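For reference, the structure I am asking about is given below.
The complex appears here without one of its protein chains, the remainder shown in place.
Up next is chain A:
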Amino acid sequence: MIVSAVRIILPAALAALLAGPAAASGPAPLAAEGCLGCHGPEGRGASGIAALAGRDRAELVAILTAFRANERPGTIMGRIARGYTDAEIAAVAEHFSRLR
């Protein structure tokens, strides 16, 4: 019983701790702060601009990498992604994947 409770409650507890403005994951990487000027506070999106919060980490890495390689159509994201390192793309994806 305890084992199953851990399975159920631990993810919920993690989610609770990570949610909200005081998300205990600490400050966002500064590279991710650059995204918020268009993608909305906390990466929640804005009209016509995709939300980033809660997206799958691997999906975000794949999208940004494709923008950087000029393999994904877009208006400005190709120009942006070419300025970021692999490590920054990974940190940005990790950060937004953990927001809800």
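Here is the rule we use: contacts are C-beta pairs under 8 Å (C-beta built on N, C-alpha and C of every residue); 3 or more make two chains touch, one makes a residue touch a chain; residues count from 1.
Note that contacts and distances are computed from a predicted model.
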Protein name (UniProt record) of the chain left out of view, among "DNA-binding protein", "NADPH-dependent 2,4-dienoyl-CoA reductase/sulfur reductase-like enzyme", "Allophanate hydrolase subunit 1" or "Sulfonate transport system permease protein": "NADPH-dependent 2,4-dienoyl-CoA reductase/sulfur reductase-like enzyme"
Touch residues of chain A, complete complex, unshown partner: 1-2, 5-6, 8-10, 13-14, 17-18, 21-22, 24-28, 30-31, 33-34, 36-41, 46-49, 75-76, 79-80, 82-84, 88
